[in-house]
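Every protein chain but one is kept in place in this view of the complex.
Chain IDs A, B and C follow the sequence of writing; residue 1 opens each chain.
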Amino acid sequence: MATRANPKLIEELEPYGAEDVMKCYHCGNCSAVCPFSADPYVFPRKPMRYLQMGLEDKLKGQLDPWLCYYCGECSDQCPRDAEPGETMMSLRRWLTSKYDWTGISRLFYQSWRWELGAIVLVAILTAIGFTLFGMSQGSLSAYDGPNAFLPSESVHVFDWVLAGVLMVFLLSNAARMWWFTMGRAKDLPTTLGSYIASLWMLPTHFFTQIRYSKCEHKGPWVTHLALMLSYVTMLVLIMFFLTDMASGPAIDWSVHVAGYLATAGLVLATILFLRNRAKKSSAQYRHSHESDWIFLVLILVVALTGILQHILHRSGLDAAANITYIVHLSLVVPMLALEVPFSKWSHLAYRPLAMYLAQVRATALSRARAGGVDPARPGAERHTQVHPI
Amino acid sequence: MTEKRIGVYVCNCGTNIANVVDCDAVAEAAADLPGVVVSRSYKYMCSNPGQEMITQDIRDEQLERVVVAACSPRMHEPTFRRAAETAGLNPYLVQMANIREQCSWVHDAGEMATEKAKDLVRAAVYRVTRHESLERLSVDMCPHTLVLGGGIAGMSAALELADAGKRVYLVERTKALGGNVARVDLTAPYLDSARDMMTDRVTRVIEHPDVSVMLESELEKLEGFVGNFKATISHHSSGEGPPIEVVDVGSVIVCTGYKEFDASRVTHFGYGKLPDVITSFEFEGMLKQGRIEMKDGRLPQYVAIVHCVGSRSEEFHGYCSRVCCMTALKYAHEVKSALPRTYVSDVYVDMHAFGKGCEDFYRRSAEVKTLFLMYGKGDHPVVRRADPGDDCEMLITVDEQLSGEQIELPADLIILMVGMEAREDSEQVTHLVNISQDKDGWFIESHPKLDPVATTTDGVYIAGACQAPKDIPDSVAQARAAAARILGKISRGKLEIDAMFAAVNEDLCSGCRVCNEICPYSAIEFDAETKRSHVISALCKACGACVATCPSAAIEAKHFTDEQIFAEIAGVLA
Amino acid sequence: MSFEPRIVGFLCNWCSYSGADLAGTSRIHYRPNVRVIRVMCSARIDPTFVIKALAEGADGVLVCGCHPGDCHYSEGNYKTMRRMPLLKRMLEDFGIEEERVRLEWVSASEGKRFADIVDDMTERLRALGPSRVKLALAYDAVER
Partner (left out) sequence: MRIGVYVCRAGDVAGDGVNYESVVHYAANLPQVELVRSTGVMPKLDPEALADEITAEGVDRIVIAGDSPGFFKPAFTRAMVLAGGEPDEVRLASFREHGLGGDPATDRAKAILACAVYGVPFTLAAQPKDTKWNSAALVIGGGIAGIQAALEIADGGKRVYLVERSGTIGGHMAMFDKTFPTLDCAACILTPKMVAVGQHEMIDLLTYSEVESVTGVPGAFKATILRHARRVDEAACVACGLCSDACPVRVPSEFDAGIAERKAIYIPFPQAVPNAYLIDEASCTYVQTNGQKCGACKKKCPKDCIDLDAHGDVVQVEVGSVVVATGYETLDAGRLDRYGYGVHPNVLTALEFERLTNASGPTGGRIVTRTQQYNKRKKADEWVFDPDGPSPKSVAIIHCVGSRDINHNAYCSRVCCMYSLKFAHLVREKLPEAECYEFYIDMRAFGKGYEAFFDRIAEEGTFIVRGRSASVAEHDGQMYVKGEDILSDTLMEFPVDMVLLAVGLVPAARSDELAAMLGIPRDDYGWFTEADYNGDPTGTERGGVYVAGVCQGPKDIPDTVAQASAVAAKALEGAITGRGLQSVGSLTLTDIEERAKSLVPVS
């Protein structure tokens, strides 16, 4: 059955950053130099081809963009400046917006105004909410103790509620990802067994990003890993040790040392990334989408306000600490509430998931090929008779 | 018959001959043949030292005959004849034995090959003994030139010659000069104005005092020979001037160009059936009119350009038409320019963007977001009407090679890039001016690399797309090349005609006139007075048909006499 | 050692001789039994050439010209086309097997064809055995 080309799709993709893909004349160089490209996932050329011709369903069904860590080898060697690496990046953005059923993600990626606006809005609401809440609870001059402005227990509860909500979004989107890439493909003989057998990949790739280290330059991997680990550490501290974190003014080294390390990691890594993107130091930093800037800046200010609030608290300036805390929260909330399910943060979840699914799919494919049919090769159903007029 | 002093030279051609034939053995064997006083074997007889070896021997050994056993005489006979000449030996006293193309290159090394080489050398020695000194004839070179075809090639050639102050008769079949280029709006890859170029050429040709433009005219007959042709031209235009005109010319340049492939021969594009499937030339018309529209007047949302229509296919023409790819890219640009909101797709096989500036042009058309779909050679896309509800008029089904998908491409307007093919009257032209066609109908050049514009008939040249598909710059270059050849000849004033022609021994001639009939060049006249026939040497092309026909063996083919050939026969079999 | 027939080939300069050359430039190998004699046009090939060759001890004679319609001299090969059958009939009366004289059209682009013809003819003549023409014909019959 023939697939309908859609020359218009490329226009939809442009806001996501796929501006040069039409320049590609398919010499195949990129796929051959890519350290991640390997049968049955040959990219970036193939996805680029689908994109040029506007084969939307094919693209939605692809895991390939998530298998790319954007080391930039392909873009550097591209004979036509078609920016294969950036195209993969754009596809990831686009896929994110496709997985997201609310449509919010699409708005964010197509216009930074939407994203920024949403962040500001949520920030203001959070600020107001917590201020009112704080007033109802205690006095601004008290950071902890019975009269605390924002008792950590209640904030903790809020955190858990928020986390729950985000999980719902994230998981439902992840479920859609699975449906597009695996669920729909009927001819794919996947087995529950293979799903279980490959399960180990999820944590491994989430925590180590070990594939990233296949890139020729290890720098980006290390920084990226540092940022992610710091982030996760911080998440764990907040979700499970918030009360100990907030307690004080004495420093409780058993928890705070982790906090300091995480903060340092977040600050340094984001600054480094921001610097690279500003200097366009190498292929993967040459093109920056607004969402990249917003994400990095957001993390940075969250970390900074967090540590500031911590210091103020330790130095007994409770009022200032409380105000800073409000500011901090009104940055944290949008950062989590908007970035996690709808924007750049989500790749933290999608990429390991994609690698896991890719493994499952690969096993299924090899089984299918052993059986003679080859769902990976669309060639399978080529040469169906077309009737001339 | 007295014995002659003969020198035999066996060329090793590096290893080309020596690897198969024992050249030294051949040389030794030759040394014992009657009359042979020198017999040598050398690496490259054609090289300067090789030739000097011969000239030296001719002087030192007073050689009267020379035999060179080397490559084909078609390759180096002129070289060795020239060498002999420089040493004061008549060039026709040199004979070559072809022991490369017809021996070392086609046989396995060993006794048999060497024996064959020996036989061929012996034959050459026997033959050369019976050679006679012959003198080339020199005839006048008429400085006028006949140019067939008023397209870009024809006009360029005409101007080149006329600017050198030589008269040109430019014969064009149609009412106007310009040919196919006049149908074009802009030229690839720089989108220059074809119209300006045409206006320039046509104006200069028409106003040039040395060019006689003959519109609506045709060459009826071409008699004579290089330097001295008589061209009979018929004028179809009703009105002034005689209907038939005979002009004297020294040379002829054939620039009859091409005709576009008839798209209706291809069924699967629906050309002629679907209103909005058009050919490239029809699209040029739209461009000139500034109306890129569908038949019903609407603007197309999707324009698809299909390459290689009639070209690179087993069914129609095997060859590549060379210009379509760039023209197609030009169309992509033009559509994008005129209709910025229209989507353009190119359905191609291989993108032939080989010319200067062409690859940049290709990249540029990709940058303006043209979608390129690749189909396989030997395969073909299929066009069908779109289904109700589709946002397009037609759908093109392509086995897209770069994705491995079978793709349906939406289209409202489909442009078929029709290839070039030889004009149907080109066979008639070959007979008129005595040149030949290849299997595709293109005129054959005398040598694809060394002489791309000359033909096997002296004084007749070919230029432009009538020799093979070509773009404008290459056609112009060829046209000028042909002009250069002619100017070269003209500037020397006289021409040398090969001394190989037939001659009638009037004592033996019975005046039966069989030969008069047999000669394809009517070079044999019957003299009513003497009741004898005689040959007009300059017209004779030395085929020798008359010699074999003459019942009283009264005609002799110089350099191919019965005696010489008998000797050769005896030689190979001795 | 098997019998090696000797073939004399008369080739026209424009098509067949170039064809034979092409076999060379394309390195298409064939039996070394043929000895080529170049003439400008197959129409130049006087029947006496063929007889002379046979008389001199050739086991076969191959005559090649341009394909009908391709003749460089427009219709020389048609003359040959008419001439050769007559000659063959005459030779048969002399008791010479008709296979010994062969007329073929070889174009300038048919190096392979030329090679195949030579190979084929060589094998046929090998099968046929040596020619007895020398005895069959008085030598001076063709001497002028």
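The rule is simple: contacts are C-beta pairs under 8 Å (C-beta built on N, C-alpha and C of every residue); 3 or more make two chains touch, one makes a residue touch a chain.
Only a predicted model underlies this, so the values are computations on that prediction, with no experimental measurement involved.
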Chain not shown, its touching partners among those shown: A, B, C
Given B:34, B:110 or B:165, the one touching the chain that is not displayed: B:165
Listed residues B:6, B:99 or B:402, member touching the removed chain: B:402
On subunit B, residues whose C-beta touches the chain left out of the figure: 14-16, 43-44, 46-49, 51-52, 71, 75-76, 78-79, 82, 86, 160, 163-165, 185-187, 190-204, 206-207, 287-292, 312, 318-320, 322, 333-335, 337-340, 350-360, 363, 376, 401-402, 404, 442, 447-453, 467-468, 472-474, 476-485, 487-492
Residues belonging to subunit A that touch the chain removed from view: 25-29, 31-33, 37-39, 42, 45-46, 77, 79-81, 377, 379
Where the missing chain touches subunit C, by residue: 25-27
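Here is the rule we go by: only the chains that are shown with their structure count from here on.
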Chain contact topology (line, ring, star, complete or other): line
Subunit B-subunit C separation of Cα centroids, rounded to whole Å: 30
Euclidean distance of C-alpha centroids - subunit A vs subunit C, Å: 83
Multi-partner residues of subunit A (each touching 2 or more other chains): none
For subunit C, residues contacting two or more additional chains: none
Residues of subunit C that touch subunit B when the two form their complex: 4, 6, 8, 14, 17-18, 20-21, 23-25, 27-30, 32, 35-41, 43-49, 52-53, 56-58, 70, 72-76, 79, 83, 115, 144
Partner subunit A, residues of subunit B touching it in the complex: 267-268, 270, 273-274, 302, 343, 345, 351, 362-363, 366-367, 369-374, 382-385, 395, 397, 399-400, 402-410
Residue numbers on subunit B that touch subunit C, as the complex places them: 72-74, 98, 100-103, 105-108, 112-113, 115-116, 119-120, 123, 431, 434, 436, 456, 500, 518, 520-521, 541-545, 547-549, 553, 557, 560, 562, 565-566, 568-570, 572-574
